[in-house]
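What follows is a short report on a single structure.
Heads up, one of the protein chains got dropped from this complex, but the rest are sitting where they should.
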Amino acid sequence: MDLTTILQGLLTGILMAGIYALVAIGLTLIFGVVRIVNFAQGEFVMIGMYATFWLWKAWGIDPYLSLLITMPLLFCFGVLVQRFLFRPILHAPDLAQIFMTVGISVVLMNAALFFFTADFRSVKTAYAEWALRLGGVTVSVTRLFAFLGALLLAGLLTVFLTKTDVGKALRAVAQDREVCMLLGINPERMYLLAVGLGAALAGAAGSLIVPFFYVFPTVGVVFVLVAFVVVILGTLGSIEGALLAALIVGVAESLGILFAGADLGLVVVFAILVATLILRPSGLMGQA
Amino acid sequence: MTASLMLEVDGLVKQFGGVQAVLDLSFHVREGEILGVIGPNGSGKTTTFNLITGVYRPDRGRVRFAGHDITGLPPYEVCARGICRTFQIAKPFRELTVLRNVIMGTLLRHPDPAAAEARGHEILQTVGLEGRARMVAGSLTTIDQRRLEVARALGTGPRLLLLDETMAGLNPTETEEAIRLIASLRNQGLTVVVVEHVMRAIMSLSDRIVVLDQGTKIAEGQPKEISSDPRVIQAYLGVEYRRA
Partner (left out) sequence: MSPRTYVPAGFLVFLLVLPHLLPNPFYVHIAVMMAVFAVLGGTWNIIGGYGGQLSLGHAAFFGTGAYVSTLLVNAYGISPWITLWLGGLAALLLSVPVGIICFRLQGPYFAIASIGLAEALRLLVLHFRDITNGAQGLTVPFKGNAPWLLQFDSKFPYYYLALVMAVGVVLIVRRMERSRLGHYLVAIGQNQDAAEALGINSSRAKAKALALSAFLTGVAGVFYAQYTYVIHPDSVFGLGLSIQIALVAIVGGVGTVLGPVLGAVIMEFFIQFTQIAFAGQYPGLELMVYGGLLVAVILWRPRGVIPWFARLYEGLVARLPAARGAQA
């Protein structure tokens, strides 16, 4: 195993981390504001992927361009989910909430299976094979774009949360609902916004990875698992934490694949989860 | 001093973020006595209970129970050793019957559910809830919920009972009943620490009183001494306390 290979692995890991961060940020946003653990987050990614695929298949729309469609589409979807499925159970016991999101996940996954079959789909773009060569290391352009896109969206979200009134209101609701109501902030609207954004980010992640990832009904499972590990490692509810944790998880997975084997990447991620739960369950950003 | 020390709290310190909840708190409880703990809101009374029973770990200081160091032990361990507490805001098992609530306590010393149930009935008799044994806990009146809290705690067979504002919001008749119940518990050999705001009750019940203010002990002594102690009066915002 020479240095170049390791650097390659490192780079792949970092690039993938961007996508993981996007999905995880959506998850942590929903949890932070609405306090619901969204097991269906992976399926939001899956929907984004299928939407991107069909847009390409039917009208030849480039995946990156389809972001402009999939993000609003998933935003609306998220809003509907919050309004009709999450809202009634906001104050129900945790178990009920988990059952609900698991139920949604099952429905979506199997709906995809039912409507689109289990066939693996892929999108062929002109630039799919393009790569940059830096020294001995190869950077796939599609992965790079995915990473940059994720970074951009994460950056936009951060600006939104810190500089706009609505964004600040969102963060405020995450901190203390009751006080917010006294301040005239409507928590209901914030919940809709949070879930909409969380879904939109997941959908964006889907669009961004379609150029180099197969699309199939259960693809969401992998993402939700990794996203959960990232969220826990980065502390539930913390966006900065999710970014940092995504980096760690992405690199670890990549190196794991290098050293242990392609099919064991997820096992490495699981090992990180175990380590986190044992050593620092509150996450990187939490109090020990 | 011939009675042994049931509980010794020694130099407890606890901080939450920037807030000093308890600062260098030390006091003791003698076996078989009723110790009253009073102090204005926010003086750290409930936090002290939480530190003793293991809900929080103190930043510094020790808690000794019957000679053994129990600092930092988890709540279930503290209970198994013989200290049981009630909560300021009652936490009944809402969907369960009164009897079943108490059984959850008696199971500690009576692992066989049948024996636990029998003991449960006895305890309910003691606190006067036998008639409501089959009622669902969530539908009880406030005073009955308080009774249930005490009953459950008694079920665990404690040697030391910590009562957190059991009498808040009770009318005079109910308060009298509560005073009689707590006194009878002491007479049966239990040691009791009572945190209260209801002055009349605590003055008549307590053998000794400890006064907390801003997380530390500012006075200690017989009820008569305490009620005329200027520092105590000062702590309650200078309002002169009149004995009821």
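In this document, chain identifiers A and B correspond to the written order of the chains, with residue numbering beginning at 1 in each.
To be clear about the criterion, a residue touches a chain if its C-beta (ideal position, glycine included) is under 8 Å from a C-beta of that chain, and two chains touch if they have at least 3 such contacts.
Predicted, not measured: the structure shown is a model, and the values here were computed from it.
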| item | value |
| --- | --- |
| Residue of A:94, A:129, A:176 or A:240 in touch with the missing chain, whole complex considered | A:94 |
| Sole contact to the chain not displayed, among A:136, A:155 or A:261 | A:261 |
| Residue in contact with the excluded chain [from B:108, B:170 or B:233] | B:108 |
| Where the unshown chain meets chain B, residue by residue | 53, 55, 74-77, 79-80, 84-85, 87, 91-96, 100, 103-105, 107-108, 111-113, 116, 152-153, 155-156 |
| Sites on chain A contacted by the missing partner chain, in the whole complex | 37, 39, 85, 88-89, 92-96, 98-100, 102-107, 109-114, 117-118, 217-218, 221, 225, 228-229, 232, 236, 261, 263-264, 266-267, 269-270, 273-274, 277-278, 281 |
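Just so it is clear, only the chains that are shown with their structure count from here on.
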| item | value |
| --- | --- |
| Separation of chain A from chain B, taking each centre as the mean of its C-alpha atoms, in whole Å | 49 |
